[in-house]
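Reviewing the structure listed below.
One protein chain is absent from this view; the other protein chains keep their places.
Coming up: chain A.
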């Protein structure tokens, strides 16, 4: 079922200005086509029959803001998504990072944490876990809360286990979690090296230097100017010879920082070379 098209372009612009003005969240450089769908979707989910109702609620009920942010940002993610990418990390990138005494990784836009846990498993299996910290950040505090618990739906595990094996994993995937009814809880050891924090890629600045930044399927929701701004932020946050990993259909090509990076093979991984 597709959403009705009740939110007009002008409405959207007005609402985004309100939110920026009232709450300091700036969505004005988000990709319009996606955002419009999300706004129509939240109208449907929360039974607003007109755009004006949504706007009224947002302006007058500040408790509604967190719900709004959770629903208009996309939180679809999975473990070991694009197994080939994780295989490249396992076989090529992590062996390079091994030479550092201490490894810092940033998962930017981590959502409910599936990628951070996938990374933690890779680090365990390559014996790098103990000297690594994973900074997992998102704009949205409620998904970080979920991420820190490491609890995921049981019905996803078949797919995740398949991805894990395709990515070169050869242990029993179920040894990393305990099943409880319809969910699984990942071993708390895995999250012991994760730091969860809110961070807004639009407005917050660099907060550390990393050897690896993962930001996969986040930038597709931003317009090109904002993408360039975020690339600059990542550039400021990467050590020389550090790596930036993007989603399967995202690219650093045509960006302002392209000339400082070299793409790693066919995968969406770029090495900072200057």
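Note that in this section contacts are C-beta pairs under 8 Å (C-beta built on N, C-alpha and C of every residue); 3 or more make two chains touch, one makes a residue touch a chain; residues count from 1.
Keep this in mind: contacts and distances are computed from a predicted model.
Its record in UniProt calls the unshown chain "protein-glutamate methylesterase", which is the match among "Ligase-associated DNA damage response DEXH box helicase", "protein-glutamate methylesterase", "Quinol oxidase subunit 4" or "Phosphonate transport system ATP-binding protein". Among A:20, A:34 or A:187, only A:34 touches the chain left out of the display.
Interface with the hidden chain, as seen from chain A, comprises residues 1-2, 5, 31-34, 37-38, 74, 76, 217, 219-221, 223-224, 227, 247-251.
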